[in-house]
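One chain of protein is taken out of this complex; the other chains stay put.
Moving on, here comes chain A:
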Amino acid sequence: MDLRKPSMKDSHLMSHLNECDGFDDVYGHSVEDDYCISPSDAAQFMFDRTRQHQMSAFFNEENGIAEEGDCNITSFKQDISVGDSEKQKWPDLSELDEVRLRSCLEEIRSVIGDAVPEQILIDSVMKNEFDFNKALDDVLSSAASATGKPAADAPKPQRERKSRDRGAKRATDVPDRLRSDDSSTNNRQTGVVPQENKVGSTPVVKVVPPGTKTVNITKGFDVPPGTDSSESLKSDSNAVSPRSLSPSSGRISPSMGIEVADTLSDSKTMTVKEVKTATRSRENKVDVLTQYQQERGQSKEQLHMVVIGHVDAGKSTLMGHLLYSLGQVNKKTMHKYEQESKKLGKQSFVYAWILDETGEERSRGITMDVGQSKFETATKVVTLLDAPGHKDFIPNMITGATQADVALLVVDATRGEFETGFESGGQTREHALLVRSLGVSQLGVVVNKLDTVGWSQERFEEVVGKLGAFLKQAGFTESNVTFVPCSGLTGENLTSPPSEDMLLQWYKGPCLLDVIDKFKAPERPVTKPFRLSVNDIFKGTGSGFCVSGRVETGMVQVADKVLVQPQNEGAVIKGLSIDDVAVQVAFAGDQVSVTLAGIDMQNVAVGYILCDPTQLIPVTSHFEARIVVFNIKVPITKGYAVILHHQSLVEQAVITKLVAQLNKSSGEVIKRQPRCLTRNSNAVVELEMSHPICMELYRDIKELGRFMLRVGGITVAAGLVTQV
């Protein structure tokens, strides 16, 4: 062979292929196919093709050979063939029962191996009504009494011990295998029962441990086909099994293992069915919640905080200083910034540079896009979103605010500055209204730059008075609003109680950090179907590309299948990372970067939603909504072209119909089909988008049912989706 093709000698792939003689002699055979498949994959396929019938026939009909290592292959085969040849052997069951039965079998097999014919197992499981423990007892006792198979008996104790050793691991393995089996079954018998299909294709909770399967298969391949020596197979797999297990357990996130183990120990009587459905179906609230508790119970609470306020109120500087004081920025970097900003003659911007990173932002001295950072307080992990204050960048600010749980409103206490920011035309009002309409109810108000007015109490009181009245009117409850006097530049009252005498004279309240710490983290809707709104798309390291965004609801794991809406394209999650730390699971409220595979970068745009393929997000270009009209100059009529902001999405829309004008407080219909909507009115309108977009009803998922309407740089209305 090598003589014939000396040039191929080096290639590992080719030499591998050359072993299966005659392969490369076949004309018309796609050579590329052979090249691009890795040897182990190829082996898998070859195994399937050549051994399928023999194997199933061998194990299921004749049986009697105890073959532990192969058990998952067998079950694999069984599951596949359920659809066709083996169907008659299975009792007539509902889909659910069938699944329960299969899982029971699986579990029993994991304990006793393949020693007992399958039919017996099925019968006993049926007899005991899917109760795994009883069925196992049943089988074991009958096996002991019969002692029909000495060959199987002899190694049994040994194997049993082993299976006990890895009881916990097993438990975690089982559902996985089941799931993958199920989905493949479903693939073969598509559309048998839609519901079952749904369950089967629910995103895989964990990586299917490839260790066991692949290794076994490779070994199987090594055995010359046709010999089928059970002895050699057995010894092989026995030799392999410890090794094949260790990677599989390593693959699983440890916490997962612990979780299932915990649940197992919690209830000894728990049936296999429970384990399975629990990990399998996302609808099961208890499970996701317990998992969430497990993963996040001990750690500090997550909090997303957006910093808003009028341009030049000192948001970035305040936050930059806070980060620096908390030690999030190292001295060296800080020194560099100091030198560079001095060079540009903008020394006062030195702290802002921590968050404003682009050259444009630094040279102009304003924040243009949301800057992100992270710090920890005593009880919370806070993700900081530093929003731009300039009115041209409100779209960016909205993207930031949609991700936030709480907000920090920064106002400039300097005489005149506060007034310009607060009176009409300033962003203080608009920002506050925006975050309120985006669902933020807790607000910290930082009265900044108080050093410029000599820490005057009157000034502080004046600002508090004016703002307090406005905020109340905007819909913030008084108890949720806290006022803090600060100075971002000097760092007074940021992380530690004030040291300035003038402030100490009258201020006894908490420092900024304490205020942040006191915010209540909202409840995360982890039990709802998975949704992630794409906020950014970039090339990551390695293969694929990354999208980042906030998991709005539900949870997601590596290797999950997701659907990118409204493009309706499937993709697979290759990796998840939170703050550049790779993780396995992400829950609602997390800010994650997702590495996607199986989809082109061109097909994903900012504002798209990744969702659970079984529970799709509605995609529409026409929907009905309830809107609250802000203080506007030009009335809204039908045919009014607006720009709709929904999560990170910015899209053109037209108000096609004014359905009804509503009473502001009671919600009663004042007038049907009004001619126009004037300022401060409530109404139900219909909107038509220029492209289909993802929209959730407000009552289903609040986060995705909110939107803002803007015209000509002014926010005209906030809305809630009532009907898609």
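Assume a residue touches a chain if its C-beta (ideal position, glycine included) is under 8 Å from a C-beta of that chain, and two chains touch if they have at least 3 such contacts; residues count from 1.
In the analysis below, contacts and distances are computed from a predicted model.
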Looking at UniProt, which of "Exosome complex component RRP41", "Glucosidase 2 subunit beta", "ER membrane protein complex subunit 6" or "Protein pelota homolog" names the chain that isn't shown? "Protein pelota homolog"
Option from A:98, A:123 or A:536 whose C-beta touches the chain left out: A:536
Among A:140, A:643 or A:670, which residue is in contact with the omitted chain in the full complex? A:643
Going by the touch rule given at the top, which residues of chain A touch the chain that is not shown? 357-361, 364, 368-373, 390, 392-393, 395, 535-539, 548, 605-606, 633-635, 637-641, 643, 650, 652, 654, 656-657, 673, 675-676, 678, 710-714
